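With one protein chain held back, the other chains of the complex are shown just where they sit.
What follows is chain A.
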Amino acid sequence: MTFMQKTLGTAAALALTAGAALADPALIYDLGGKFDKSFNEAAFNGAERWVKETGGSYRDIEMQSEAQREQALRRFAEAGFNPVITTGFSFAEPIKNVASDYPDTKFVNVDGFLPEIPENVSLISFQEHQGSYLVGVLAAMASETGTVGFVGGMDIPLIRHFACGYAQGAKATNPDINVIANMTGTTPAAWNDPVKGSELAKAQIGQGADVIYAAAGGTGLGVLQTAADEGIYSIGVDSNQNYLHPGSVLTSMLKRVDNAVFEAMSDGENLETGKMTTLGLAEDGVGYAVDDNNADLISDEMTAAAEEAKQKIIDGEIEVVSYYENDSCPALDF
């Protein structure tokens, strides 16, 4: 046993015995990076809000490779951070692998899925298809050409899930509407390719789309930019992106990762684990953003329609089909 091991071991032991008051939360971002103006940045914003309100401190790290996931979880757990919060479904498996080694640490994962949830793990999932349904309703009402677009990032089930809810909302509002859906690519680079996003947006505009919903991480910024340049509407995702191009971004599909992170940090060691929390419209986990930047774009009629759909989904009158249910979408072919 080397000297380093001993000192680290002692430090870890100290951190553990020092007790509840000293344990800071840790936040691990997925490969997209902390400042993606979208999913991971929402987590960062939630953490920053927690710091502002409580004066606490936390540590965070961005992933660079797959092997680092488990490493980061272990390092933070060993150093006494609690809870350890992670964003992105790719953390579910690594968490399952390490959770039993650190029974005193609580792990939180946003977006992940595990068939059996370990006792010290909390999973948080969002009903993205419900929020996407609402922006689909708004898109269909704002569209004059009868064609709306969707630009996804990487072609994975999660993004099809977004597209599927969107298409259902649009078709429920206007049965004749034409929904064009494109995915940016098949590699993780598809999350951060604004140029390709811009090209896809142009192609969709060429086919008549006048509202485009981008669920593509950093790639979406190119979609929003092109929509603004070409004078059509776009819809942002995850964080409120209305401010990026006021007057052009129709609305943003909010996925309140920030709230989830904020609450996990606030609960700290008293966090309830061993379960999966699903946040949908009823819990304000998803929704559409209205602020000063887009208030003029959303007419009263549109607000009324969206609110009505929202209430009906909460009451169960409208059932938005999830792509995950049978890996296919009733309103859209991929």
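Operating definition for what follows: a contact is a pair of C-beta atoms (placed from the backbone, for glycine too) under 8 Å apart; a residue touches a chain by one contact, two chains touch by 3 or more; residues count from 1.
In this text, contacts and distances are computed from a predicted model.
Missing chain, UniProt protein name, picked from "Putative ABC transporter substrate-binding protein YesO", "Simple sugar transport system permease protein", "Aldehyde oxidase" or "HEAT repeat protein": "Simple sugar transport system permease protein". From the set A:24, A:155, A:229 or A:269, the residue in touch with the chain omitted from the display is A:155, counting the whole complex.
Annotation: of A:48, A:70, A:199 or A:229, A:70 touches the absent chain (contact as defined above). Checked against the full complex, the candidates A:84, A:98, A:249 or A:320 give a single residue touching the omitted chain, namely A:98.
In the full complex, chain A touches the hidden chain at residues 1-2, 4-5, 8, 33, 59, 61-62, 64-68, 70-72, 74-75, 89-90, 92-93, 98, 101, 111-113, 115, 154-158, 186-188, 324, 327.
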